[in-house]
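With one protein chain removed, the remaining protein chains of the complex are shown where they sit.
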Amino acid sequence: MAERKHAWGPRDQNVLIGKEITRIDALPKIVGSAKYSADINSKGTLFAKLVTCKHAHAKIKKIDIEAAKKVPGVKAVHLFKDIDENEIKWDGDLIAAVAAERAEQAADGVKAIEATIEYEVLEHFVDEENLEAGKKAERSKVLGSASEGDVEAAIQGAKVVHKGYYGIQTISHMCLEPHGSHCEWKGDDLDVHLSTQNVSGTAGQFAEPLGIDEANVTITGNYEGGGFGSKFQADEWGLAAAKMAKEAGRPVRLMLDRATELKTAGTRPSGFVEVTVAADAEGKVVAWESHHWGTDGPGGGGVDVQQLPYPFKFPNFKRSQTGLECNTGPNRAWRAPPHPQLCAMTQTALDDLAAKLGMNSYDFFLKNLEFTLNDKAGTYAEEMAIAAKAIGWQEKWHPRGEGKGPVKRGLGMALHRWGGGAGPCTCEVKVHPDGSVETFLGSQDIGTGTRTIISIVLAETFGLPLSGVKVNLGSSKYPTSGASGGSITVGGVSGAHRRAAQDALWTIFDKVAEKYKVEADGLSAREGKIFAGKKEVCSWKDACRLIGPMPLVVKGEGPKKDGLTADQVGGVQMVDLSVDTETGNVRIHKFVCVQDCGLILDELTAKSQVLGALIMGIAYSLSEERIMDNKTGRYINADLKNYKLPRIGDVGELVAIMHQPASEYDRGVVGLGEPPVIAPGAAISNAVANAIGVRVPVLPLTPKRVLDALKKGGNA
Amino acid sequence: MPDQGHPTREDQIRSGSGFSRRDFLKGSGAAVAATTLAQSVSETEAAQQAGTKVAPAKASAVKLDINGKAVTVTVEPRVTLLDVLRDDLSLTGAKEVCDTANCGACTVLLDGKAVYACSVLAHSAVGKKIMTAEGLAGQGVDAVAQCFVKHDATQCGYCTPGFVVATRAFVAAKPNATVEDIGKGLGGNICRCGTYAGVIAAALECSKKGGK
Amino acid sequence: MSDFNVLQPAPVLGERCRSLRCKGMYLNYGLSEADRVAGDGNFWCSRNQRAFGPDDQFVGDKECRDAGRSCYEA
Partner (left out) sequence: MSSFEFASPRTEAEAVELLAAHDGQTAVLAGGTDLISLLKADIVTPQRVVDITNISSMKGVTSVTGGLLVGALTTLDEILVHPLLAGHPSLAHVADGVHAIQIQSAGTLGGDLCHLPNCWYFRNGYGLLGTLNGESLPAEGRSDFHAILGNQGPAKFVSASRFAPALIALGAKVRIVGPTPDQVTLLPIEYFYVTPKSSDQRVTVLTPGQLVTHVWLPEVSSTLASATYEVLQMEGLDYPLASAGVALEMNGRMVTEARVVLGHVAPTPWVSHDAAEVLKGRSIDEATAQAAGDAAVARATPLAHNEYKVQIARTAVKRALLRAVGQLEGVS
């Protein structure tokens, strides 16, 4: 027998893989029948609301949670803080929770508690962009420095030296389904519907602090309304729901309110930088020097700058960082951490250097591709050419600030990289004797199409229609699979399922070979049938009957170094936009992303990932930011009126070009969720600089920042 | 306030000065006419007066027409239609996201018009036909829903039912809509994952077909 | 499969507290050091599920290797 090796089939023979397949769970979401954790409403469910602090830094001197218990309908109360020990460290920090028969009764309970609280208000610091103020307030700490080569000498010998200031503000994850859970005790067992990216990893996080066995906890997460890196943990409010459910002897649903979601459930750290960057006469960068600051919240850290300048390694560099400890909510991983900030703090400065050199940005970036990491220079060059054609770079590009009238047009570009290797996954594939197929795994579909791509892999492997396979995920009782973060899910689950399905198929082939007296090696499964070469041997159902009375169960695991999956992706983005210099408004006309990501399982959902990332990029580039008020210390725009997200009319024409030459297909599957969200900040900022001739230093580029920069003037 | 080219309101009212008396706009005699009209309106009303029941500040029964079915819930006047749908009736297609009439995730149809259910009191919805995302699916799969599937206009899906209901109302009101029309009409819905490109494609197709 | 351009070797620190958690632990479990695919600097305490430990001090990779903390457990 020939060696049986796990592999993807030849590209031209795929029936489903690489085609535009609509997602299999679209309809339940569309008609509202898909149940999210926030929708769980089992009989007797109590609804919980939170008491949160409206001071940025305080001690609770007095609180009476019993006050809530006198309110009609209130069944359980939870205190988050040990009032003798715990300080309030940011606006929105949790104090207590109240569960009641009805939501409005819980709100009454919250008010009853609030009326009893006495605070000792302490001094706060929230001015994250202001390094000097941070030092003065003794809220700064030196986080370290690194260097290589001789920066001073390189700068001295350079043709052009550019010094600039750049920054990117803190944003919140702003998951539309807030963090939270529905907790229900059944005897000693705790059932948790959790809005999570980590179905397999959260049972223990409930069990340990609750003092129960992990085996008694079931986490269910069938649908999740957004996570973006912020939903890996049980969270203190998850424990509160479980405890209140125990106290009341009733199920409790506790989802964060919108303001608390923004303030407490995750932010992306801010980054500000002073850069000196130098190039030789050819336009090659010879030296980079930078000092960074910003905040990740109360920890006093900041953006992880180890990969700066991004994604380059220039011959000489030096960088240092100071962290600011702020009375702001803690950070959490945000889609592609920390690449978006690094890209925005690097490729803006490089583009300014290009302008100073008098070079077309395209030529400048092309010239410096040799310094990019991970051997991707060749791919970047191909992608730049494709993107330039799609956006009309050479026809439309002009030196900075040229253009008549109040509305000025500009082009900008940036590039990015990401790992995206396969994450750990175990699945159990069952082929039933009637030919039906299902799989079980403790993974989750966070909106990326996990169910769909698993279906594609199984159906393609078994030669079945998508309707012939069933995917069971979203329970911690299923085989353990990794959390969905870092773009590792698609590689993890597709590799494990291909392995399991091929193993199952080979078992079935052996039985078919024996029964029908054909060579097992020559068999293939397609169109619901088994073929020997081009000759039909039997139907899929006939073949599965040979399994016997019990299902064939095959375990799939990964990742493995068998070529099914790989890592390292890159991409290039170019944007064409207008800046209204009389209002400061930026309007996107066209935004092109050329993206490589190995073998693409579903072209439709892959493109959706890219398009969605561009929109999320437009959000943090143009409008979305946390606004901290120094006076009150509060996150003053923690609502959807003032935390401005792009609407459907704000995004312009978006173009996702999946760069998938044979060399990419042959690499195997690589994750895609994060990478395309990295470059928009720099690309958009560069396009604005190209349009108006002035660098707007800090993202997002709101009308205020654009007009302030125009007023200040100067050359970028 | 010192005069900044803007007399204080009190002064204007007291003296009757200000530009309102300038008659460059037609209708210098309008004040009289409108006063007459004002009286006639209130006289008509006086004739119509009928006793209106005041619902007390505690739970009372309200009968609602939801997706073609009559439903009675017992709730306080302060309870929103969204909370009734989600918490009392487990009709969770409408989602609570902003809770302040900004994001559209709770969009339902009220007498055929798209509204934010978070900003409608359940007591106000009496006598109106309420249609939720679940209701759209009632008579076979809705054309708008099919277009959303086709164009992959959903990712995490949390904004999706609200977007679908809003799109249903939009295409009914705006056949042959342009991308610009969509930007204006559907600007009341927020998607965080970034499905706008799919929604635009879906809305364009549905609108071309007149929402059929 | 190094994902990072690690230019600044991390100083050798003590052993992590057993209650320290981060996202990477749920992404990289079971993988060898060389196979790690993603991680981050977002930490929490498994005992109270907060960014501050039972001693009300910050939870972090450096902070939670300090055996002197009252809540530290090897």
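Per-chain residue numbering starts at 1, and chain names A, B and C are given in the order in which the chains are listed.
The rule is short, and it goes like this: a residue touches a chain if its C-beta (ideal position, glycine included) is under 8 Å from a C-beta of that chain, and two chains touch if they have at least 3 such contacts.
What you are looking at is a predicted structure, and each value in this text was computed from that prediction instead of being measured.
> Just list which of the chains on display the missing one touches.
Even though it is not drawn, that chain still touches A, B.
> Have a look at B:121, B:136, B:149 or B:204 and name the one touching the chain we're not showing.
Per the contact definition at the top, the residue touching the missing chain is B:121.
> Among A:315, A:433, A:468 or A:703, which one touches the chain that has been omitted from the display?
The one listed residue touching the chain not shown is A:703.
> For subunit A, which residues lie in contact with the unshown chain of the complex?
Counting only subunit A, the missing chain is touched by 54, 104, 107, 111, 405-407, 580, 582-585, 587, 623, 627, 629-632, 634, 636-637, 639, 641-642, 644, 646-650, 702-704, 707-708, 711.
> Counting contacts across the full complex, list the positions on subunit B that touch the omitted chain.
Contact residues on subunit B toward the absent chain are 1-2, 4-6, 9-10, 12-13, 18-20, 22, 24-27, 29-31, 33-39, 41-42, 44-46, 48-50, 52-58, 76-78, 80, 99-102, 104, 107, 110, 113-116, 118-121, 123-124, 126, 166, 169-170, 173, 183-190.
Everything that follows uses one rule, which is that only the chains that are shown with their structure count from here on.
> Looking at C-alpha means, what's the farthest chain from subunit B?
C
> Mind checking the centre-to-centre distance between subunit A and subunit B? Centres are C-alpha means, answer in whole Å.
Chain centroid spacing, subunit A to subunit B, equals 33 Å.
> Using mean CA coordinates as chain centres, what's the subunit A-subunit C distance in Å?
About 20 Å, centre to centre.
> Considering the complex alone, what residue numbers of subunit C touch subunit A?
1, 3-8, 21, 23, 25-31, 35, 37-42, 44, 46-52, 56, 58, 60
> In the complex formed with subunit B, which residues of subunit A make contact?
22-23, 25-27, 29-36, 38-39, 41, 47, 102-104, 174-177, 223-226, 228, 255, 257-258, 446-448, 604-605, 607-608, 611-616, 639-641, 645-651, 654
> Show which residues of subunit B lie in contact with subunit A when the two form their complex.
Spelled out, the residues of subunit B in touch with subunit A are 76, 78-79, 83, 86-87, 90-100, 102-103, 105, 132-134, 136-137, 141-142, 145, 148-150, 152, 154-161, 164, 180, 182-184, 186-200.
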